[in-house]
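Of the protein chains in this complex, one is absent; all others appear in place.
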Amino acid sequence: GIAVLDHDRARRRGYPEAVFCEGKSPAQLRAIATALRDRHRGEPDAVVPRTLFTRADEERAAAVLEVLPEALYEPEARLLAWPPAPPEPSGGLVVVACAGTSDLPVAREAELTARYLGRRTELVVDVGIAGLHRILGRVDTLRSAAAIVVVAGMDGALPGVVAGLVSAPVVAVPTSVGYGASFDGLAALLTMLNSCAPGVGVVNIDNGYGGGHLAAQIAADRA
Amino acid sequence: GIAVLDHDRARRRGYPEAVFCEGKSPAQLRAIATALRDRHRGEPDAVVPRTLFTRADEERAAAVLEVLPEALYEPEARLLAWPPAPPEPSGGLVVVACAGTSDLPVAREAELTARYLGRRTELVVDVGIAGLHRILGRVDTLRSAAAIVVVAGMDGALPGVVAGLVSAPVVAVPTSVGYGASFDGLAALLTMLNSCAPGVGVVNIDNGYGGGHLAAQIAADRA
Amino acid sequence: GIAVLDHDRARRRGYPEAVFCEGKSPAQLRAIATALRDRHRGEPDAVVPRTLFTRADEERAAAVLEVLPEALYEPEARLLAWPPAPPEPSGGLVVVACAGTSDLPVAREAELTARYLGRRTELVVDVGIAGLHRILGRVDTLRSAAAIVVVAGMDGALPGVVAGLVSAPVVAVPTSVGYGASFDGLAALLTMLNSCAPGVGVVNIDNGYGGGHLAAQIAADRA
Amino acid sequence: GIAVLDHDRARRRGYPEAVFCEGKSPAQLRAIATALRDRHRGEPDAVVPRTLFTRADEERAAAVLEVLPEALYEPEARLLAWPPAPPEPSGGLVVVACAGTSDLPVAREAELTARYLGRRTELVVDVGIAGLHRILGRVDTLRSAAAIVVVAGMDGALPGVVAGLVSAPVVAVPTSVGYGASFDGLAALLTMLNSCAPGVGVVNIDNGYGGGHLAAQIAADRA
Amino acid sequence: GIAVLDHDRARRRGYPEAVFCEGKSPAQLRAIATALRDRHRGEPDAVVPRTLFTRADEERAAAVLEVLPEALYEPEARLLAWPPAPPEPSGGLVVVACAGTSDLPVAREAELTARYLGRRTELVVDVGIAGLHRILGRVDTLRSAAAIVVVAGMDGALPGVVAGLVSAPVVAVPTSVGYGASFDGLAALLTMLNSCAPGVGVVNIDNGYGGGHLAAQIAADRA
Amino acid sequence: GIAVLDHDRARRRGYPEAVFCEGKSPAQLRAIATALRDRHRGEPDAVVPRTLFTRADEERAAAVLEVLPEALYEPEARLLAWPPAPPEPSGGLVVVACAGTSDLPVAREAELTARYLGRRTELVVDVGIAGLHRILGRVDTLRSAAAIVVVAGMDGALPGVVAGLVSAPVVAVPTSVGYGASFDGLAALLTMLNSCAPGVGVVNIDNGYGGGHLAAQIAADRA
Amino acid sequence: GIAVLDHDRARRRGYPEAVFCEGKSPAQLRAIATALRDRHRGEPDAVVPRTLFTRADEERAAAVLEVLPEALYEPEARLLAWPPAPPEPSGGLVVVACAGTSDLPVAREAELTARYLGRRTELVVDVGIAGLHRILGRVDTLRSAAAIVVVAGMDGALPGVVAGLVSAPVVAVPTSVGYGASFDGLAALLTMLNSCAPGVGVVNIDNGYGGGHLAAQIAADRA
Partner (left out) sequence: GIAVLDHDRARRRGYPEAVFCEGKSPAQLRAIATALRDRHRGEPDAVVPRTLFTRADEERAAAVLEVLPEALYEPEARLLAWPPAPPEPSGGLVVVACAGTSDLPVAREAELTARYLGRRTELVVDVGIAGLHRILGRVDTLRSAAAIVVVAGMDGALPGVVAGLVSAPVVAVPTSVGYGASFDGLAALLTMLNSCAPGVGVVNIDNGYGGGHLAAQIAADRA
């Protein structure tokens, strides 16, 4: 076979494996989706671990939807979820904040990931530090969160500012928004790693999936 | 004055400001320690927020100890704590694991930070992936943690291996242990950011303080 | 002429020259294929050293196939072989393992190269470290190899894990699979160069040809 | 000779040449100081353009002071000024703000440079973004400036925050304060170049001299 | 909403927010333009702060023009201005000089930005240092400026040469013009940051908007 | 005007200015070609300094040829020459050697440049170090040169090998041929800068024009 | 304890663990040496797996020798071996060649490692490509090897030249010998990864231990 899905992950970690679609051909994705469908045929919805397909462009999404037509596809976030309904939420609130409108796709990927892993979520958009009153006006929302995902490109300064205002952990997601010396998100990444406010954990550039996953783990109820 | 301590931080965030000693002169540190002492003179121990002095070499530690002789100094972790007794532990367990003996100073800095921020901690040493049975033999300890700090230099592969085995969030701390193409920790940092197991939040190279702080926040009881 | 093929290489090294197709025009490739064909016209199959054309996209492959219609073309591996039949295998087994499905094209290039240089090969797919039981379940296969090629993108951690489990040399091939701070394979490359398990030799990013070639040399019978 | 001082610069630009001491031997600095002294011997103080010696450690400063004993030396800023008295101030106010105590040497170099080029200056210390109330409490001072120099290491986020609050131009000076992925000031430099608030001009890492010089030009009265 | 325009910026800073179009979809830009139009409906031209839309390609410009048909669009500079008439000029002259013809788009973006923020501007083209007589022949123009924007790619040497000739501040804008070891403008950026003539403030690669904005601030009359 | 051609360069340097076409629009190139044609209308061929247009793709070449139909265009080298006939050769021989077939476009650009600046040239193709006998078989040709341009991608090792065999200066031109850790020519560039054989001067990646120009200067007869 | 030696490695891999001394304190090394000694007390020499201590400066070597006085210490290679006698050689010959005299310490570390892992070795010194006749004069030695370690700094071109001449695998070890754009061995590393001759596996900069280990594995007799 071309893929060995880590079906054991849900048991071992409590969260199922996701399929990374970039770099897989539509034919390969069809094969993976078929294997998934066949495995869970006849099982009641409750016991099927939800599977996410990440970074799926329109062509790859179509290939998956051919096999799993009931799956949900969010083009902006490039995310597919199957089965389509998110689980009943548990744990604390995950707030996802992004610095600019251009960061929305990554922020939405984070938000949906957290929701499909079982958390309540809230999205706060376009609150970059160039106009500080915007984020300061949302401090109450931020303080109600059990985990905060902060998404930013360009200077990447927002996560540090947020971390300085709250007690919850901040998951920082740098984006490739910007140009020139932003070096496709490297500048934002370095800013976040050097945050002078402690309490910031950083994931890969444009990794909304990873940011939402980590936040969902942080906000989970402890066994 | 040469410094404006963020005394409000304990109220705002629940964790007090730490003093970064690198790049400050002994004279400046004496002044800061004096301001701190004068502020809390006469207050009962319970209400004084514990202050950490990080990355303090012997000379800088001596300067602080002159003013705050009762402070505790851990040379390996280059950490000072004042007042010296850690708070009564609350929240979940923080496990700190490190890949090699050479990563110990950073791992100890993380462990002590988490303990002074109020968590129980446990240290697991020299369990790098070159001999996989070592970390596999400690899975029970790892699974008992509410947050795991994983410290590694060279290839930086340990945090991803750990994240793949547990449900708790992993805080990854790359170290500058290594040579040549480790580029002073850059190789380990990149490995961790690209972890193919989700659930890894990365902090700066050699940033044991930041790793311990974030883990303490994650393992805290939610209000 | 536009090319001076190193016909002497098979005599000098025991392995024939390969033609790197990227950056050559279809017209240039037709000319090279013609020169090759003319040189070996009328010679019996046994004495013609097999020639590989690497990194050949569909357009370039078509140009070669026009002149050498009996050549074998594997589009996934972007490889052409002429004459099409691999030699009778000799030497030890070459195992090629890859971390994810997206690494398959590079893994296949390595496998085919090793086979056309005269080795038996076996392919192990999608055994990345996020689900460690997958590679641990294949240790017997790995231990039966005389040389192991390990192909991985993203964090690039798999070669080090494999090297820690076996006595055979590991040839590590980083791939450009990933995004953001994977920097097109740089992260995986650095991980492999810093492997804390010794016994890992690294080749260029996405260089399946080079990985398969080196493994074939290692697994050859010594004169 | 070993040096050709640009004596014409004061006439051409309105500001005299400064001597960069790093990489010059004490003997070379003595020779340069002697040439300067001999050139201005007997001239009244008013017409002698003030000369600054920058990045002068104790040993180099001593070499200059041997020849020009009346020069002023500020060890923290590593700056010598000769003649020692700054000119009568003109133009607008230059405010120099720095994020942390460790940035003070660079901030002082900027402040002294601006003062010796003829501006009034004011210094604001330790107002980094981890405790945002500190800089917000100084907005009135910032708004009274004709040019603001903002000095920061680590995440380098302060200049963007300041620029978003005021109408005056901000000169951003990244410092090498930090460690690990701060890469000796590169992280702060990139943050500043990618500031999402416009109105930020960046100079070299640790270049307090350049920052103060540019601010003095901006705050000058126009002819 | 998908955007939270910083309408307060004009009051706070004296200059209105600009909309960064790259990375926003045409639909998002239509929504932002509509919000802007609705806000200012019925207000006389004089009190509407001019809004710039930067880095707008033909498709994005068309989306904005659908909603704001009277807006002015300069395709070379990729800039939209609404309302279309620049304000009555005040303050000093902003001279924009560029090293080569290929730098013109960035130079024009800088010039238009400065004009729409209220300054008189003059453009000097193709005066790179390979033929030094060209810039030397324009020294009078340069000396008449209150602020000079110098735009250059490749070696990026022109800003330092200009700064050495004048007393006005120089805003240096590196461009991505060049190839190979220009690394998309990095070489020019580094040259400018290391300028051996003081008085150079650097903005991001290809950031004509930022360069023109800073120059407009520098050349403004002080309150 | 959009361009200020450095017509004085031929007088000052002995070699005319070349027009860099990348990043100029066809309309701009038409304007520059028209200015050139108008300037030299009616002058006899002998006194018109030959102008080269470099890095001209088909579309840009067509724009120039519209105005200067008699110009010569070499698509492989992306070079236009006007007037089309090279000057009568003088000085020593320029040998251009390249490591692989894929380096030919850059090698041809170098060769044509040297010829249009007045030198005799000879081209040696596909003599890379993987089959050392190829370059060793051409030592006589190399030793007959007054200047040698060596063009190589991937490992970039050929210029150092050549320099170790001859007394003439070697001009090394790295190319972007390669992939992965060749980083678009950076690996070859660094190899050449670190050549352990002295006598190697390096120009920019893919800069055939610069390599041919420098070689033509070296091989010129001294006044 | 501070260390968990991988005693199982000899059984699992056939080669014992080595102790990396850099970054360990003398006290830690004494403790590790003591644990090792106590474990093997009373066992006959034949069954004790040989342990290497790598990158041990004089001070660290002394600490080990205090506990294991019979160990052998080679200061140039910074290597300790205990027990001191290498095993009876088996397998093929390992040839170690280095480009310059300055590469000797790394070459010796490789040679000793291979010998202590059970191979016969031969050393070839100062045969860099600037004088090609030197390596060409040693082709017979190279062709007698089962594995060749090639050590080079600066341009790092030697491994590719050697690989082009032989059928045995080449293990390339870049060194930090050089300055400026050698970037501490990065230039040599990239050259080796981009070798246009296949058959080169690369290890970390200055990693003589890793190079010798891999070569010993390659040259081992297959079970």
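Each chain gets a letter, A, B, C, D, E, F and G, in the order it is written, and its residues are counted from 1.
Throughout what follows, a residue touches a chain if its C-beta (ideal position, glycine included) is under 8 Å from a C-beta of that chain, and two chains touch if they have at least 3 such contacts.
Not measured: the values here are computed from a predicted model.
> Which of F:Gly92, F:Gly128, F:Gly153 or F:Gly178 touches the chain that is not shown?
Looking across F:Gly92, F:Gly128, F:Gly153 or F:Gly178, the contact with the absent chain belongs to F:Gly92.
> Just one of E:Ala3, E:Ala33, E:Val171 or E:Ala197 touches the chain that is missing; which is it?
Missing-chain contact among the listed residues: E:Ala197.
> Of the listed residues G:Leu5, G:Ala18, G:Leu68 or G:Leu104, which contacts the missing chain in the full complex?
G:Leu104
> Pick from E:Pro83, E:Gly118 or E:Gly164: which residue touches the chain that isn't shown?
The missing chain is touched by E:Gly164.
> Tell me where the left-out chain touches chain D, residue by residue.
Looking at chain D, the ones touching the missing chain are residues 1-4, 6, 8-9, 17, 20, 22-24, 28, 32, 55, 174, 176, 184-186, 189, 204-207.
> By the contact definition given up top, give the residues of chain E that touch the hidden chain.
99-100, 128-132, 136, 154-157, 160-161, 163-165, 178, 180-183, 186-188, 190-197
> Going by the touch rule given at the top, which residues of chain G touch the chain that is not shown?
100-102, 104, 125-127, 130-131, 133-134, 153, 177, 179-182
To be clear about the criterion, only the chains that are shown with their structure count from here on.
> Across the interfaces B-D and C-G, which one involves more C-beta pairs in contact?
Taking the two pairs in turn, the one with more contacts turns out to be C-G.
> Taking each chain's centre as the mean of its CA atoms, how far is chain B from chain F in angstrom?
Each chain's C-alpha centroid was found; their separation is 57 Å.
> Could you give the separation in Å between the centres of chain C and chain E, each centre being the mean of its C-alpha atoms?
A distance of 50 Å separates the two centres.
> Based only on mean CA positions, could you tell me how far chain B sits from chain E in angstrom?
45
> Could you list the positions in chain B whose residues touch two or more of the other chains?
If we look for residues of chain B contacting two or more partner chains, we find 9, 100, 130-131, 164-165, 180-182, 186, 189, 193-194, 204.
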